[in-house]
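Yeah, one chain of the complex is gone here, protein chain that is, but the others are all in their spots.
By letter and in written order, the chains are A, B and C; residue numbering begins at 1 in each of them.
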Amino acid sequence: MLSDLPLWPERASTFAVSVDYLFLFILVVCAFFAVLIFTLVLYLAIRYRRRTPEERATQIKNSLPLELVWTGVPICLAGVMFFWGAALFMRRTIVPPDAQDIYVVGKQWMWKLQHPEGPREIDELHVPVGRPFRLVMTSEDVIHDFFVPAFRLKQDVLPNRFTSLWFEATKTGRFHLFCSQYCGTNHARMGGWIYVLEPSDYQHWLSGAMGNESMTDSGAKLFTRLGCEGCHQSHDTERGPTLVGLYGKSVQLAGGETVTGDESYIEESILTPASKVTRGYTPIMPTFLGQIPPDDLFQLIVYIKSLNTPAMARRQP
Amino acid sequence: MSATAARVLPHEDSGTREHYLNVRYGLKSWLLTTDHKRIALLYLMSITAMFFVGGAFAVVMRLNLLTPEGQLVSAESYNKLFTMHGLIMVFFFLIPSIPAVLGNFLVPLMIGARDVALPKINLLSWYIFITGGTLALVSAITGGVDTGCTFYTPFSTTYSNTHVMPMAIGVFITGFSSILTGLNFIVTMHTMRAPGLTWFRMPLFLWSLYATSVIFVLGTPVLAISLLALGAERMFHVGIFDPNLGGDPLLFQHLFWFYSHPAVYVMILPGMGVVSEIIPCFARKRIFGYGFVAFSSVAIAVISFLVWGHHMFVSGQSVYAGLIFSVLSYLVAIPSAIKVFNWTSTLYKGTVTYETPMLYALGFIGLFTIGGLTGLFLAALAVDVHVHDTYFVIAHFHYIMVGGMVMAYLGGIHYWWPKISGRLYPEWWARLSALVVFLGFNLTFFPQFILGYLGMPRRYHAYPEEFQILNVMSTAGASILGVGYLIPLVYLAWSIRYGPPAPSNPWNATGLEWQTPSPPPTENFETTPVVTEEAYAYETRPLSYV
Amino acid sequence: MSEAHAAVAHQFEGLEQQRDAATLAMWIFLVTEVMFFGGLFTGYAIYRASYPEAFAAGSRLCEVNLGAINTVVLITSSFTMALAVRAAAAGRSRAAIVCLVLTLGLGATFLGIKFLEYAHKYEEHIVPGLNFTYSGPSARQIELFICFYFGMTGLHALHMIIGLVVVTVMVIFTARGRLAPPKDTPIEITGLYWHFVDIVWIFLFPLLYLVDVHR
Partner (left out) sequence: MTHQPLRLRTYVVVFVTLLALTGLTTLLAYLDLGRFNLVVALLIAAAKGFLVVLFFMHLVQTAHRTQFVAAAGIFWLALLVVLTLSDVLTRGWFEQPHGWSAIESNDSADQSGIRAGR
């Protein structure tokens, strides 16, 4: 019976292996102290039980060195745990440059995922093994949390804000996806599966799922439909700065400080343009808050990012 | 001043002597009393009722989790169950349990005063508690709340259509009850100590209540303002926390956890104080490292205000803040470790006996150690990424709240029951219930550590099949625990009428509260006692009482 | 908290202990009030750091001259309250009553000016939740600022009203002679509360009105 009673989930990502080592280290330290305290309490309670009513306890003076020992040792152990944990946390935060983006939208009780090449998925994600992927995530309503126990990774997904989570799968197979931030009635149903495939199977799946157009094309259509072309063209006009090469560039703001052109900046400039006005321009851009659903917003952002490549930039009016 | 008779006989029948219970009768004498002892009993009755209401919710939740599909109750009612279980157990049982019941009863007695500094405010505190409690129960009966006991926005402000407002106002009102209790204790301990009772001769129970009161006074108002803002946001949709209107949901989490993390220390510090009283008494030995245990209570109260960010490591909080809060969270674990080591060393070379309070105290040390150590997993940033919002967290805080605080509360109730009721409880029944509680508790919550690391998220009414075995074990444990908690209710009630009358110092313990008859007269002491000895001077006490 | 009959309540040893307990209790209560307002100040600090321009624009919607007058009114009322406490301690109950009534008048003036400001904002249709129809760049964040404006000054005005009621009770008790020394602790405590409410306004005035006057 014990064989199918697993004690920890599969290790299916680079991060999972290192987290398990840290978990084991803390487990060993805590098990040692727990056993130490349990045996000490039981031994002392039994060894020094009152045998006869006349027995007298021998009073002990406090001992400063003993107190310093059991203050110092826990501090050192805690320090090791902190630095190890913090180092791993930084590895979780710094995204490797060659990671490919996938856009995730959490909605009350389902996950909508879209690959830049175009395939859309609901509650499922197909990824090849051995390649890093960065999930750029936002929510349409309340706070959700993208949790994959097999990868030992989770990240809250907040409305009107992008949070990212990167992983590199190391094992093929099917792994649970949960929503682990309470989000309402069917919070328990809001889950799914992560399918990690061999690269060849992944390509096969990708070509099969190419039904709809890539995000860049649908982004371009949106760019024209929403009238962005009127102001943002291949070069600066007096009405609006060009968006060619915006992604990753430092933008000088009217207020004097500089901001990096990342997804959050693009999203904020689309939804609430007046909060970060580029130097030399007046805040005449209308606000699109509440008018563009997050899926379309991702497509616009992918299109704007694609303007970094000269080929796409030439097709701008 | 120590009682001279070696074997203290019940020298006068407490029935004829006038004491705080039989001085006046009738509803008015209870509802308008300013006697801290009667107010303590009013609190005892109200929080016991709330404990069994919250416990009932927990039992239904555990039964629902027997099967992976969770068909016992629907998703909505399961969400309401865990929210109400959390809110009632935390705000209406655990927070007032030791401070308002044992604290109200014992603080004046332990410092040799006739009453707390502000008796009318003490009664007002109980009425505020009852008002808040009624509002919470009304909200529960008329439909319940499904936002989770943390009221996270924007779900609680815009997306939940349950009775969030009455519950938020109920908790808002109850917060002032703990503020007033905390204020009362601080002023009482500062200004009304008996002559000769310096700070370092005070029992450690008072040190832990002092630290708890500091948290009450400094933390609870921030919860009040965050619930007020939540109410305003829910009524006027003005965007304080609504991201679509420019607000930041993380601001609510910051304000909520600024109070709620110190509140979890409010839910353990008094338990530590009770254990620091019980262990020296039944080991007949001075506590080891009095100064260290006292200062670690205050240190816990202060550092607990610096660590709340560890609840938000994966919530979108900045990585820089995560690093700061992780370091400080490890710092707050140190004083707790010091306390555990000092309690264990107190047993060395003592003459230990196993009365029920001692069983609860030894159980507390074991279970609190596990609870505290699992906190180290949650403070490590990388491990918290995996175990945050899973059953690992549920097991961690239940080990501290139920394994620690409720065991200490029951230990304290049994330890001071002769003083409170003037009757002795049946020893063997009490030892049996202590054992049942210990076993039931471990069977309920230890499997949840494994469930947590396996990745079962919390607040799930249905779960994948592979988690079922551990959930069935946990439900089995919960039913044993439920029975374990019912037994004391029966025999303690029985003992009020049929228990043998208790002498003034049944355990022959140190402390001013044992130098007045039990149950004590309304004025507590005929003449204000003078303290001459150190805190736990058991070497000068006469030998055992057995 | 005023023990009308016996000078010392039964649980205290002497008058000194009772006065110590009362003032310490009031100071601790004021600390809870500091943390209570502290929650709003934290929210204000976060949103001002996140939306500096919007908070500057929002602050320009507040009438600085009325705010300045209110600050002067409240500081004067704090002065008269301090004199009242001093007179009561010295047993000059007539002078104490005069100063207390002056404080009442100044407090009422403050509330009058405050509700005048609220009325102006209502006419300009910038009351969040009721009739907020301000449009323009970053209207949402300006509504957030105005919401904090109403939240903070509203809570402060509520504390002013409570203060006025308590001071009125003190005037009645002093007139009846129940607060002659050594039983004048309640007046001192009311003074502490009143000065606290004044200090909250001293911080509210620059944060809400003087954010961006120079542009």
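Assume a residue touches a chain if its C-beta (ideal position, glycine included) is under 8 Å from a C-beta of that chain, and two chains touch if they have at least 3 such contacts.
In this text the structure is predicted, and so the values were computed from the model without any measurement.
Within the whole complex, the absent chain has one touching residue among C:Ala90, C:Leu116 or C:Ile162, and that is C:Ala90. Note that of B:Leu250, B:Val402, B:Ala478 or B:Ala502, the residue touching the chain absent from this view is B:Leu250. Although one chain is not displayed, its contacts with chain B can still be listed: residues 190, 218, 222, 248, 250-251, 254-255, 258, 305-306, 308-309, 312, 317-321, 324-325. On the side of chain C, the interface with the absent chain consists of residues 16, 19-20, 23-24, 27-28, 30-31, 34-35, 38-39, 41-42, 45-46, 49-50, 64, 68, 71-72, 75-76, 78-79, 81-83, 86, 89-90, 182, 191-192, 195-196, 198-199, 202-203, 205-207, 210-215, using the contact rule stated above.
The rule we apply is simple: only the chains that are shown with their structure count from here on.
If each chain is reduced to the average of its C-alpha atoms, the one that sits nearest the average of all protein C-alpha atoms is B.
When chain pairs are compared by contacting C-beta pairs, A-B ranks highest.
Centre-to-centre separation of chain A and chain B, using mean CA positions: 36 Å.
Chain A and chain C, compared by their mean Cα positions, are separated by 45 Å. Shown for chain B are the residues that touch two or more other chains, namely 246. Looking at chain A, one finds that residues 272, 289 touch two or more other chains.
Those residues of chain A lying in contact with chain B across their complex are 1, 4-9, 15, 18-19, 22-23, 26-27, 29-30, 33-34, 37-38, 40-41, 44-45, 48-50, 53-60, 62, 66-67, 70-71, 74-75, 78-79, 81-82, 84-90, 92-93, 108, 141-143, 145, 147, 149-150, 152-156, 158-161, 163, 176, 178-189, 272, 289-290.
In the complex of the two chains, the chain C residues touching chain A come out as 51-54, 137-138, 140-141.
Here chain B touches chain A in the complex through residues 70, 75-76, 79, 146-148, 152, 154-155, 159-160, 243-244, 246, 249-250, 283-286, 288-292, 313-316, 319, 322-323, 326-327, 330-331, 333-334, 337-338, 340-342, 344-345, 347-354, 362, 365-366, 369-370, 373-374, 376-377, 379-386, 388-390, 450, 453-455, 457-464, 466, 469-470, 538-539, 543-544, 546, going by the rule given at the top.
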